[in-house]
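A single protein chain has been omitted from the complex, and every remaining protein chain is retained in its original position.
As written, the chains take the letters A, B and C, and residue 1 is the first residue of each chain.
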Amino acid sequence: MARSPLKIVLTVLVLMVAWMMLTLRTDIDGLVQEIIAGALIALALGIFLSGILPDAGEGNPVKRILMFFVFLLIFFKEMILANIDVAFRVLHPKMPIKPGIVEVKPGMKSDMGKMILANSITLTPGTLSMDYIDDSLFIHWISVEDDPEEAMKPLDKAVKEVFP
Amino acid sequence: MNELVFIALATLMFILMIALAVMVIRSKDLIKAAILLSGVSLIASFVFVLLRAPDVAMAEASIGSALTAIILVFAIKKTNRFEEGGEEK
Amino acid sequence: MIAINVIIGMVLIIIGLSFQVLGALGLIRLPDVYNRLQAATKSITLGAISIAIGVGVMDPTLLTKAILVAVFLLITNPISSHAIARGAYRSGVPLWKGSVVDKYGPALERKEREVKE
Partner (left out) sequence: MMERTTFHRSLPAIALALLFAATLFVAFVEVDFGEPRIEEELPVNYQPGEEIDTENITTPGLRYLANSSEETGSANLVTAVVVNYRGFDTLGEVTILFLAATGVGALLSFIKDDDEKKKKKILPPSLILNKGARLVLPLIILFGVYVFLHGHLSPGGGFQGGVIIASGMLLFYIAEPTKGASHKVISIIESTAGLAFIGLGIVGLMTASKIFLANDFAGDWGEVGMLVSAGLLPLIYIAIGFKVGSEMTGLVEKMRGDGS
């Protein structure tokens, strides 16, 4: 949980964007006031709270931000597929399920990456992340495959590019 | 809002609230009762939105359904989970 | 004549609602807590996001707030379902009898023994 200056700057920027999204206005005077207030608040929160944010790993920031959008694309595609999958399983008269809890080993080291991977696994087809025990992730799988690691590869790779 | 829609929604919410409140009273498991109570608060906050009182709805949603439930759960954890005559684990 | 953004918003809201209904159906039909959570989390997250964005499209002044709500839901919903699943397993809710494999139980026992020593 090192507090590098880059991390504080990024936190302040994200909080600032969130503030502007909350207080969007069209008149110039009001906008200027909101920007000043938002900058002060984001600065204070960023300096005080960037220490508690999870460790995000290290790497080239520009490349990681670009890869984040690639990850978002993959993630949204998987999420829509997941919903169609749920619809198919629920509406199918025989309910083709073969559930079980399997173990996979994610490739990333940073805590943030592990958390994001677990979250996106929960929202992708047929899987629900249960728990981390010593670096291995336990997944409840609605129809267990022979090689769960292989099925996780694309998502794991995408998250690893962003949060190594 | 359409008067009829308003009446239908409000009636539904009131019936749900009463049903949940009865379940809270009759539950022997106190943690279950605390969670159901937070459900009552959530529906109450929706009713406040229907009655055009968003300020009260915000207070009700955050105090009633989040803080009260957790404080009750913390309090129950310090004593017994089940009421007298209830099932023991 | 209805404006085009209202129509798009309505379509998004209807899609979201139908996903929510499917999630609720899954909650009834599937056999155990973990399978039900799967159906519920996925369809309710996408359904709620779709409804939020739909409202944002219908009223463009709310769009940024709707996106913020969607981001918040995307972070918090999977976390809460994970917490429910973990809590259920650790307080002894069994898997469905048709389950084929359970690697979590032994690992959890091993870890608990380690912590106690």
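The definition used in the following text is that a contact is a pair of C-beta atoms (placed from the backbone, for glycine too) under 8 Å apart; a residue touches a chain by one contact, two chains touch by 3 or more.
Remember, it's a predicted structure, so these values are computed and weren't measured experimentally.
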Please identify which of the visible chains the hidden chain touches across the whole complex. A, B, C
Where does chain C touch the missing chain, residue by residue? 72, 75-76, 79, 82-83, 86, 111-112, 115-116
Per the touch rule stated above, chain A touches the missing chain via residues 11, 15, 18-19, 22-23, 29-30, 33-34, 37, 41-42, 45-46, 49, 52-54, 111-112, 114-115, 118-119, 129, 131-132
Interface residues of chain B toward the undisplayed chain are 7, 10-11, 14, 18, 21-23, 25-29, 32, 51-55, 57-59, 62-63, 66-67, 70-71, 74-75, 77-78
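Rule of thumb we're sticking to: only the chains that are shown with their structure count from here on.
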Per the centroid of Cα atoms for each chain, what is the distance between chain B and chain C, given in Å? 22
For chain A paired with chain C, centre-to-centre distance based on mean C-alpha positions, whole Å: 15
Numbers and ranges of chain B residues touching at least 2 other chains: none
Out of chain C, which residues touch more than one other chain, so two or more? none
Mind listing the chain A positions that touch chain C in their complex? 18, 20-22, 24, 79-80, 82-83, 86-87, 89-91, 95, 97-103, 118-120, 122-123, 126-131, 133-134, 136, 138, 140, 142, 144
Applying the document's contact rule, which stretches of chain C touch chain A when the two form their complex? 19, 22-23, 25-26, 29-32, 34-35, 37-39, 41-43, 45-46, 61, 64-65, 67-68, 74-75, 78-79, 81-82, 85-86, 89, 95-96, 98-105, 107-108, 111
